[in-house]
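And then subunit A:
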Amino acid sequence: MVRFASRRLVLGIAVAAALTATVVTAAYASSSHSTSANRSKGLTTVRVVFDWPGIDFEAVPLTVGNARGFYKKAGLDVKIVIPPSTSTTVQMIAAGKGDIGFDTTTDVVFGQAAGIDVKSIANYSQNNNWGLVAKPGAKIDIKKIKGKSIGIFTDSWTKAMMPYVLKAGGVSASQVKQPIFSSDDIAPLLAGKIDLATNTLNYAIAQVQSATGKRPSVLLATKFGAPNVPVWVYTAMNSWLKGHGSQARKFLSATRKAFAWSIAHPSAAVKDYLKAYPKIGGGMKYSLDGWKATIPALGPANALLTQRASQWKQVVRALKSVKLLSKPLPPSSYFTNAYLKG
Partner candidate 1 sequence: MNGSGPKVVVDDVTVRFDGVLALDELSLEIGRSEFVSIVGPSGSGKSTLFNVVSGLQRPSSGRVLIDGQDVTGETGHVGYMLQKDLLIPWRTVVGNIVLGAALTRGARSRDRAEAAALASRYGLGEFLDHYPHALSGGMRQRVALMRTLALKTDVLLLDEPFGALDSQTRLDMQLWLLSVYEDLEVTILFVTHDVDEAILLSDRVVVLSARPGRIMADLPITLPRPRGLDVLTSPPFMDLKREVLGLLHETPVAASR
Partner candidate 2 sequence: MSALLRKTAVRLVMAALAVGLIFGVWNLVIFAFDLKAYALPTPQDSVATIYDRWSTYQPLMLQTIKETVYGFLIGAAIGFFLGVAMSASKIVQRLIYPSLITSQAVPVVAVAAPLAILLGFGLVTKLVIVAWWVFFPVVVNVLDGLARVDRDLLNLARVMGAKRTRTFLAIQLPATLSPLFSGLKIGATYAVTAAVIGEWVASLQYGLGTYLNTAAASLDTRGVLGATILLTMIGITLFLIVAAMGIVATPWERRSTARRRTRPAGEMLVGHSVETPQT
């Protein structure tokens, strides 16, 4: 009987897994193949490829843009496409599986280095909100990190930023422990298995607050000498931009309005977002905490989305110094503000 019951359990799990796979596949399929569906409404579909294999609160402005009609007024219907992994967004727009990418700044640099003519068309954030995170109530003293264990991710941003941490702490790489994580370093931090976590602070704060109800101790990397380079940007292929310039302009113009609205009405904005993704958007508290923690990185209202040539110089310099980049290109190869005008 026991064996029979467990067999049924396995069967149940298998069926559930198969169903989930089918539903997810169908959802993705419908999200990426609905260009024609909106023709009747006279809207042009713009596919934006997200930066992460799961949707989260950084998608708030885009969902607000749809929900509050900013895109519709511009004649657009924005579809968010979820990529299969954390590092395929550039490849997806290069392969025509999306029109606009939501990427990290470094993705653009590596894309250009790999021969993909991808350009950043707008900043998502204006500030570098990457930094160190400690448990709520703990003090972070950058001068006292010797012998501590600092959780790191495998991404290039972390790799570019860690030298600033070590330099400010006056230690060499071997004088701190650096356990490497792929998906989450906050749980080990809260469990006391590492002394410090590294992360973009909007995610760290949201995660810690939803887990403990308290705000973690944080220290922005810019406070100890790291360059103030925005982490996220909107991108597009140069070839796509040539044929879709007005679409890009309309998209960015409407997105700027959606940003401004989302910053002014965080709770309503997050509600719009959760309405669009009721099942997989994360809870209200987590998403609202996250969005509120994201707002400071977005910059002043009058400078939303605008890029600076200096930010690209700085990121290239940082990547070169950790040997992730051998041949830096001039900033104009990486970005253009041309589609923010008008």
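Per the selection procedure, all candidates are chains of the complex that A comes from, given by their letters.
Note that in this section contacts are C-beta pairs under 8 Å (C-beta built on N, C-alpha and C of every residue); 3 or more make two chains touch, one makes a residue touch a chain; residues count from 1.
Computed from a prediction, not measured in an experiment: that's the story for all the values here.
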In-complex contact partner of subunit A, selected from candidates 1 or 2: 2
Subunit A residues touching candidate 2 - in the complex, by the definition given at the top: 2-3, 5-7, 9-10, 13, 85-87, 90-91, 94-95, 106-107, 110-111, 113-116, 154-156, 159, 177-184, 187-188, 191, 193, 324
